[in-house]
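Note that this complex is displayed minus one protein chain, with the remaining chains in position.
To keep things simple, chains are lettered A and B as they appear, and every chain counts its residues starting from 1.
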Amino acid sequence: MDHLHFAVTWGQDTAHDLVVQALMTLFNTLGATPGSIDRIAICGNPIQLSLFQGIPIDDLAYAGDKKKEKYHIADQDRSAAVRDAGEIAGMGAFEGCELRVPPAVKHEVGADALALLVKSGMLDSPEISIATDYGTNAEMALKVDDIIYTGSAAAGPALEGQEVACGTLAKPRVVSDIDFEDGAFRSTVLSDDMDECTGALFNPINGEIYEEGTIAATGITGTGVIALIKEGMETELVKLPHIKTRHKALLLHDDLYFDEHDLVEAGRAIGAIRAGHVTLCDAAGIDVKDIETAYMSGAAGTYMDAAKAHMVGLVPYAVRDVYQIGNTSLALARDVLLSEDRLWELEDVARSVRGSHVMFATSPAFKKAYINELSYWEEGMPFERMQTMLKRRGLPMVAAPTTDPKVHRIVVKDIPDLGTEGLRVLERTGTLLTMKIEECTLCGLCEEVCTHDAIELHEDGTVVIRSDLCDGSHCQKCIHACHEELLCWECLEVVER
Amino acid sequence: MALKKIKERSMALDIDPDDILVRYNVRLEKEITPEEAAEELYPDDPHLKPIAQAVFVGDEEGVVAGLEKAISGGMDPLKLIDDALIGGMNVVSKLYDEAVIYLPDVMLSSDAMQKGIEYCKSKATSDMKPKGTVICHVAEGDVHDIGKTIVVALLRANGYNVVDLGRDCPVEEVVEHVEKERPLMLTGTALMTTTMYAFKHINDKLKEKNLALPFVCGGGAVNQDFVSKLEFGVYGEEAPQAPRMAASILSGANVGKLREEFHKH
Partner (left out) sequence: MVKRFTTMAYDDPDEMTFGVAKEPVKAGLGLTIGDGFTTPEINYAPRPETASSKEKLVKEYKSITTDIMDRMVAVGFPGVVLETEHVQEMTNNPEWGAAVAHAQKEIMERYHDEYGINCALRHTPGDIREDRDYLRLREDKYDTLLKSFELLAENGVDMLSVESMGGKEVFDHAILRDDVPGVLFSIGCLGAMDMEYIWKDIVKIAKDHNVVPAGDTDCAQANTAMFVAGGLLDKNLAHTLAIIARTISASRTLVAWECGATGPNKDCGYEGTILKSIGGRPIAQEGKTSTCAHSDVMGNLVMQCCDLWSNESVEYHGEFGGTSVQAWGETLAYDCTLMNVALKTGTEKTLRDLFMLSDKYRDPQGYVLAYPNAWKVGKAIVEDGDDLYLRAKNAALETCNILEEGVNEGLKLTRFETKALRDAKIALEGLPDDQDTFVSESLDKYKKEVRVFEPKRNYDL
C-alpha cells in the first residue's frame, strides 16, 4: 500500500510507528540491542525519510503551491543532518546513538537521487551522461559540461511491478526476464537467493508449456514486464495498443499473464521516463542522441536487461555505454555511515544541483512530450508520427535504437554483497486494517476478487486487510465487489498492536 | 517471422493471409494520409477553407492570417468562429474519432483554434453565443494537469466555450467561477489520492449555494464509487466522454441521466 496515501488517510503517526516497528524487527532479527548500536545512516526518498523522522509530509502530499499557501503548509527543511536517534518518537532507547540523514535536492527529488549522482561516478566524468532511477519517482539527472539537470518523472510503480495484474516487486520466485527462444518464450525466475534461474519455455499465445521451469513463479517483476513488452513487440504479438492474441494477453506459466490494461500502465511509466529524458535534454539544449552514457539504478535498474530497456525506450537511444549500478541508496547509506565528511559533501552537491532542477510539473516540454507518449502507447500513434510531433513542437528528437550499447553490469544483484548469512526478507512489516460490517451477507466476493491475498473475511462479518500485501487505493477491487456497498475505504481502521 | 514461428507451434492450421490475398479496401485506406482525408471534409468556400486547413494542421499564424483576410473581405468575425474555426475543428474531431489522427494533433489544432477564437472576439462588435460553457480544473494541491488539458482540448474541439482554471485550483475559486459563469457542467481532475477530497468540498459548497449542476470528476485517483457519493458527481473515465456528456446535458440530461448513460456498474 502506497505509504503517502496510508499516512494521509490513517495518520502520519501511525505510519511513523510502522516504519519504526519495521526497524525494530530488523534489529531484533539481527540480534542487535539498542545499546549496542552507535550509529545509524538512512537513505530513501523524501517521504520515506520524513515518515521515519516524524517530519510533516503535507508539503509532499499536496504538490500545488496554491493549496500550500491556502493551508499555510510550509516547505520542510530536508537538508543533511546529524541527529540523536533517541529524538525519534518510539526510539527513546536509542539515546546517544547517532543518526545521519542525507539531504534532498528539491522536495520530490530526494537523497536517493543524490545517491544516484554520486555513486554512479558521473560527477567525475567529462561525458554527456544521464542517470535514471527506474523506480516510482523516476528521478533522473543529466550532466552536460559541468551542469547537472535533475527532474522526477513520477513514472509510478509499474516498473516495480505494481499496477500490473501479476506484477510484483523483485523478490524470490518471480519472473525477472523473458527471452525469445526457438519459437517460444523462455522466462527467467529468481531463486531464493535472488539468482537468475532458467524458467519455463512456453507459448505466450495460449500458455502452452513446452518445458517446465526449475522454480515455480508467483509474479512478474517490472524488469520481466519490460522484457515481455520488448519480446512481444519483436514477435508482433504486441502491436500498440493491443496484444494480438485471442485472450488479448500474453499467457505465461503458473497462471501468470500480461494483458492490455497492464500494457497501458507500463506504457505510462515508460513514456514518463522517455518524456523526462526529452525534457532534460530540452532544458540543457542538447539532442537526445548527444547523450553518450547512461547509468541505470534502483532495483528495477539492476535486474532489467539493459539491452531490452534500451529497445523499448527506457534508455536514450544513441548511448554508447550503459552502466547498471544497483541500489545506490543502500551504498550511499553505507558511505554516510562510515564517513561524516561524505554527508557534508553531499549537502554541497545538493545545493549546486538545486539551481538547475527542472520542475516537470510546470514544464510545457514535459507535458507535450508526455502527451505524445500517451498517444503512442495508448492510441497506437505510429512512432514516426511521434517524431513528427516532437519536431513540430521544437523538442529534442528521439529515434529507434540502431546500435546496441555496451552494457556494463557493475553489480549483478540489487544488494551486491549479501554477506555470509544470505538474504532474508522481513515478512509482515505492515499493519492490519479492519472494519466490522453489520449487514454483511458473507458472500465472500471481496475475498474472491483480491489478487494479492490481502483481505480476510471473518465469520462475524469483520474484514481484515494486510497493509503490506494490499495494493491500496489504486486497486479497491474488494470495495467494488461488495454488491451491498458495505465495504468502505474510509471506514477501515488500523488495528492497534 | 518470429510471430509465424510462434503461431506454427500453437495452432492447428493457420496462415499469414498477406501472402495469398489482398484486402484492397484496407490497403487503399492505409494510403490515405490524414491531410488527404481532411481534404474531403473542409468547407468549400475559398475564404473559409484555408482557415479550416490551418486549424487542422495546427498552424496558429496561418489561422490568424486567414481570418484577417476574411474579415477585411467583409466577413463577420463571429460567423467565422462557427464556419471556419469550428468547421475546421469538426474535421479534426471526426478524423480523431476515426483514428486517422491522434491526440497530439488534436492538441495542436485546439490551440490554433483557440488563438483564432480570441482573434475573432477581439474584432467582433457584438458578443458571441457559444454552444455552452464548461469549467475545467485540477483539484487543489494537485499539479497533474495533463488529463485536464486533454479534456479542455476535446471540449473546445467540439465547440464548447471552456473556462480553464488550471491546476491546483482552490475550492473557493472553483465555486466562485461556477457562480459567475453558470456553466453547463464543471469538470475536475485529480491524480493523487490525497487531493481528490477537494471534490467533496466543492460539491458541498455548490449545494450550500444552490448551484446544482453536473460535476464530472475524473483522473487516475478517483473512481466511480467515490464520485457517486457526491450529489452532483458523475464519473469521467476517459477524456473523450467529456464532449459527449456536454452534448447529453444540452439535450436535457441531468446528473441521474448522465450516470445512467456513462457509469459502468
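Basically, a contact is a pair of C-beta atoms (placed from the backbone, for glycine too) under 8 Å apart; a residue touches a chain by one contact, two chains touch by 3 or more.
Note that the structure is a prediction, hence the values are computed from the model and not measured.
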Contacts of the hidden chain among displayed chains: A, B
Absent-chain contact - pick from B:R23, B:K69, B:K209 or B:K229: B:R23
Touching residues on subunit B - with respect to the absent chain: 12-17, 20-21, 23-26, 28-29, 98-100
Footprint left on subunit A by the chain that the document does not show: 242-246, 248
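One rule holds in what follows: only the chains that are shown with their structure count from here on.
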Subunit A-facing residues of subunit B, complex: 2-3, 5-11, 58, 99, 102-105, 107-108, 140-146, 149-150, 167-170, 192-195, 221, 223, 225, 265
Partner subunit B, residues of subunit A touching it in the complex: 2, 4-5, 8-9, 61-68, 70, 180, 183-184, 203-206, 208, 210, 234-237, 361-362, 367-368, 370-372, 374-375, 379-381, 385-386, 389, 392, 473, 476, 479-480, 485
